[in-house]
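A single protein chain has been removed from this complex, and every other one stays in its place.
Letters A and B mark the chains in the order given here, with residues in each chain numbered from 1 onward.
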Amino acid sequence: MTSPLLRAEGLVRRYSSRQGVFGRVVPVRALDGVSLELRKGETLGLVGESGCGKSTTGRLVLGLEAPDEGHVVFDGAPMPASNTPEWRRLRARMQMIHQDPLGALDRRLPIGVQIEEPLVIHGHGNRPARVASLLDEVGLRPEHAARYPHELSGGQRQRAVIARALATEPELIVADEPISALDVSIQAQVMNVLADAQARHGLALLFVSHDLRVVRQVSHRVAVMYLGRIVEEGEPDAVLRDPAHFYTRALVSAIPHPSRRDAKRIVLKGDPPSPAARPSGCAFHPRCSAAIPACAQQVPELKLRPDGRKVACHLAHGETAAALQRAA
Amino acid sequence: MSIALSPATPVATRKKRGGIPPMVAFALFWIFAMLVVAATVQWIAPYSYTALDLRARLQPPVFMGGTWTHILGTDELGRDVMSRLLYSIRLSLLIAFGATLIGAAFGTLLGFLAAHLRGFVEQVVLALADFQASMPFLILALSVLAFFGSSLTLLVCLLGLHGWERYARISRGLAISASAQDYAGAVKQLGASPWRVYGRHVLPNIASTLIVSMTLAFPEIILLESGLSFLGLGVQPPETSLGNMVGYGREYLTRAPWILLAPASVIVLTTLSVSLLGDWLRDRLDPTLR
Partner (left out) sequence: MLRFLSIRLLRAALTIALVVTFAFVVLRMSGDPALLIMSADAPPEAIAAFRKAWGLDEPLWNQYLSYFGAILHGDLGQSMRDGRPAIELVAERIPATLALTVPALILKIGIGIPAGIFAALHRNSFLDRAVMVTAVAGFTVPSFVLGLLLVLVFAVQLGWLPSGGQEGWRHAILPIITMGAGGAAILARFTRSAMLEVLGQPYIRTASAKGVSWRAVVRHHALPNAAIPTVTIVGFMVGSLLAGAVVVESVFSWPGVGRLLVVAVANRDLAVVQCILLLVAATMVTANIIVDLLYGFLDPRLRSGVKA
């Protein structure tokens, strides 16, 4: 096995949020020890509810923000501090695709100019030909280069953003909910553009989404996040077929399925989670149907199971789990 | 303080969104005429602004019984009021333009610096902006003039400091919101240098807001310059500006009110026109700015 292109270890990100103008400052752990690895040509899907820290993870692995604890290693070298010259040079090798293509594009410049911009910044030659081939690759016509973002459809804009991200032939792309702002009818097309590009260039792709089904289509591995931690990680088909963590089970059961009636659907009880008031032990225990007393006290570690799945749940590791369950 | 000098636009004038209201049309016409005068004064002025005619002192304008040789009459040294007025328009407009540009450039630069560096620099810029906004600018300007004496360059730079804090606040706020999640952040993660992010992306995007602020600041600067020149502390003779003409005309208020009335009405009409235009532009381009 080759060494991974990207390795993140124990990433912790705290924000402070002030409650009211004169209120006290409350520390919020948006990320609570996230580790992940990504090899060349591999797609890792990162799934979770909004606020679970999946976007923050994306920003940290790109070095857009510095972690409070832990570190990111890219191609064997530590991530340089943001906005330094090395950091800027490294941008040619890693790129990001945002959720909202209209926001990510400058509304005052034609998209051709914007696709060319990373080439200008990183001093590439033969730019017009490169822009033309990028447009072609993402399925835009040459005349689109002269259009302004507001003159394009949502799908076309996201194609332009993808073209811009591919311009410097990066090795890593983080796509943060790249299709969730688009019409359902064009989501699949844009998804295909991204998947094709990933396969053709052998990209490492970190695909961040709240939608397990979309992640399953494109990912080689999938990681499920809950309140700033990865709770389960494994092959997408296996995870969907047989989810191990109770949170993943709830997510999977929420997917509408033609052959299944809603009888088996798990409806999460309790309040949606807030990282400002993190439950003790397993953060999911207040909403978990199978919680045992140990869940409220011990934080479950993300451990490898014999079948290759990683799960952070007291009840998901065979014998120990059974023992704990009987005791409860 | 901006709220005192650019209060909210009267709701009544907002009715017509499509066409140009007659008042604004007049304002545009007047501003255009002033610009033409400023550009062509050396060809259209009948006399030099320093040319004396001691035999024709204090002659009234045509409509007060004067002759066509001096349409707007002459002053105490027999200088043609019309010619002096035209040259004054040019100098006053040049000073106001220069000062407005300096203020906008300086303020925007500081605003961007504050937004980019945050932390201590941002606090210093904000504290200076608060200070600038809370001290009456006329007094600060007068003390600088007292220390350095008056020269045209100093005057332009000094007036350029007026209102910098508004551009600084606007550009800081917009730059922070732009770099937080939007296009500026996207460009930054492409590997662009701060110069590129601010110069090529943020600045063009906030230009319309800055231009509106400049239009609102312009009449204030005309008023300041004319006030200082009226007090004899702005533009110095033999150069002539609108305020300067009013100041000297004041001595002859009883015998020759025309010397003073002509520049006074140009000041009022010009500030009125630019304010009207500024209010109108603000409503059309940037309703968020108040």
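What we mean here is this: a residue touches a chain if its C-beta (ideal position, glycine included) is under 8 Å from a C-beta of that chain, and two chains touch if they have at least 3 such contacts.
Predicted, not measured: the structure shown is a model, and the values here were computed from it.
Student: Which is it among B:A38, B:L109, B:L140 or B:I176 that touches the chain not included here?
Tutor: Only one listed residue reaches the unshown chain, and that is B:L140.
Student: Using the touch definition up top, pick the residue from B:A114, B:I170, B:V187 or B:V246 that touches the left-out chain.
Tutor: The single option touching the absent chain is B:V246.
Student: Quick one: which of B:I102, B:L260 or B:L277 touches the chain that's been left out?
Tutor: B:L260
Student: In the full complex, which residues of chain B touch the absent chain?
Tutor: The missing chain touches chain B at positions 1, 3-5, 7-8, 10-12, 127-128, 131, 134-140, 142-149, 219, 223, 226-227, 230-233, 243, 246-247, 250, 253-254, 257, 260, 264, 267-268, 271-272, 275.
One rule holds in what follows: only the chains that are shown with their structure count from here on.
Student: Please tell me the distance, in whole Å, between the geometric centres of chain A and chain B computed from their C-alpha atoms.
Tutor: 52
Student: Which of the residues in chain A end up touching chain B in this complex?
Tutor: Listed in rising order, the residues are 62, 64, 83, 88-92, 95-96, 98, 103-109, 117-118, 121-122, 161, 164.
Student: Touching chain A in the complex: which residues of chain B?
Tutor: 181-183, 185-194, 196, 201, 204-205
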